[in-house]
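Handing you a structure now.
Excerpt of the complex: some chains, original placement.
All chains are identified by letter, namely A and B, in their written order; residue positions are counted from 1 within each chain.
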Amino acid sequence: MSRAAFHLTSNQFTKSKQYEQYTKLFECDGVREISLREPKTRNSLSLSMMEEIMQHLCAEWHNKNLRCIIISSTGPVWSAGHDLKEISPECGVEQQTLVFEKLAKLVENIRRAPVPVIAKVNGIVAAGGVQLVASCDMVVCTEKSHFMTPSANIGVFASTPAVIMSRLMPHNKCLDMLLTGHPITAQDALKYGLVSRVVSEPDLDKEMEKIIISIKSKSRAVLALGKEFFYKQLELPLEQAYRQAIKKMIENLNLADSHEGIRSFMEKRKPNWSHM
Amino acid sequence: MSRAAFHLTSNQFTKSKQYEQYTKLFECDGVREISLREPKTRNSLSLSMMEEIMQHLCAEWHNKNLRCIIISSTGPVWSAGHDLKEISPECGVEQQTLVFEKLAKLVENIRRAPVPVIAKVNGIVAAGGVQLVASCDMVVCTEKSHFMTPSANIGVFASTPAVIMSRLMPHNKCLDMLLTGHPITAQDALKYGLVSRVVSEPDLDKEMEKIIISIKSKSRAVLALGKEFFYKQLELPLEQAYRQAIKKMIENLNLADSHEGIRSFMEKRKPNWSHM
């Protein structure tokens, strides 16, 4: 893909402006970065904040120039999770349900997005924040980052974060975090399954850049097909997963970009992707 | 919860006395410790030993003062697993079945217990001992601890321990232990998924105390609800797990202790749990 700047249509741009109250949106060269910007609420995932992230996350999925989405944050707390004021007893069951459903929908859309969604973490991630981060396709964090689910301290067991945590980590490590509320370090998060890369703080941008370059050097269509299949096969029995993987491989080999990729390799030249 | 001493009724206490032939029971301040005390059989899980652990484990679940159950052991071998004499050919199929069913029932009750069950390990854990330890909600062990499933050496593949091991560790690490019988160190057990914390021997009690304090600072009702849901959702497909987690969150927010927890947080004071 050419390194020409990536622009949303001006219509989209205007629309996105309405959605930069709690977040900041950057789009450049095919990379969309959604940055949480509410340090005063410790980037709590209020309904408005989640709605903004959702709008940014789901915009223009069909734009072939979009190659990668990054969710980042500012301030010492990456995100403290749900906004307590929105799930307090006075809010009523209907709104409480809305809050948890919103985050579930958000993390579902991370999986559905046709491009890789990467969490870029440099700080403390708590409760619903852990659910958001752990649901990304990849998680890159700095050494100083910490992860915790301490909400039982205020009478709320982190049952929704537990769903994705327990699909990444052994049950005893999840329950240790959930029952005690103790934070784990970035290195432990890496060892236990919660994140995919840990770097020193000064290296964070460089590491993100490396990942972006490798994603952009590939065909969007191929990564989209692969990512979609990956999540689909995760819950199938092994034999069935292999049967479907073989079909998916054949489908993949029929993509224009697969033809181009193999041909370019044999001709010892760079591939020229059509992203189809 | 107040730090007032926790007492079983005298009736219970008498009953438990009958059950301290192979184990020692300590109850203090809401913490019940079941300590295996048969170093001469390397704390083998004989039917009598398992029956004692079961009685201690399952006593007075409805007593609101009970906050945490610890399974510990004395001697260099934490537990060597089943008592060979009870599964030898002469015993017959009926008793052999009883032996394996007893341990399966025991580990099922660890999951069913309304309070966290923590394995405290300082020594060698083998075969059925691994099944018991790996089934606890959390496992804290010392650096010198080792874990192994060497029973194929005497013609018995550790198929029952394999069930829980393979739900914590990748298949190649399980099969390495099961097929070769080689022990793994505490640090490897931590890396591979078998335990949740490793500490130096002198720090073991301090680490347990830290965990107990964090558990006791929370609402019993909230942890009970959370633990029960955690195991229930483990085997559901992701989407279904999230749907049930959202319902569970609403149920949680309706608990008296959840109201109190959120209120106390907003009023910047310590919560006063009713454990309901």
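Please note the rule applied: contacts are C-beta pairs under 8 Å (C-beta built on N, C-alpha and C of every residue); 3 or more make two chains touch, one makes a residue touch a chain.
These numbers were taken from a predicted model, which means no experiment stands behind them.
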Item to check | Oligomeric copy total, full assembly; chains in place: 2 | outcome: 3
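Following the convention adopted for this analysis, only the chains that are shown with their structure count from here on.
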Checklist entry - Given a C-alpha superposition of chain A onto chain B, how large is the rotation in degrees, taken in steps of 5? => result 120
Item to check | Chain centre separation in whole Å, for chain B relative to chain A (CA means) | outcome: 34
Item to check | chain A residues within the chain B interface of the complex | outcome: 84, 87-89, 93, 96-97, 100-101, 104, 108, 152-160, 162-164, 166-167, 170-176, 178-182, 191, 234-235
Checklist entry - What part of chain B is in contact with chain A in the complex they form? => result 116, 134, 136-139, 167-169, 190-191, 193-197, 211, 214-215, 217-219, 222-223, 225-227, 229-231, 233-234, 237-239, 241-243, 245-246, 248-250, 252-255, 257-266, 271, 273
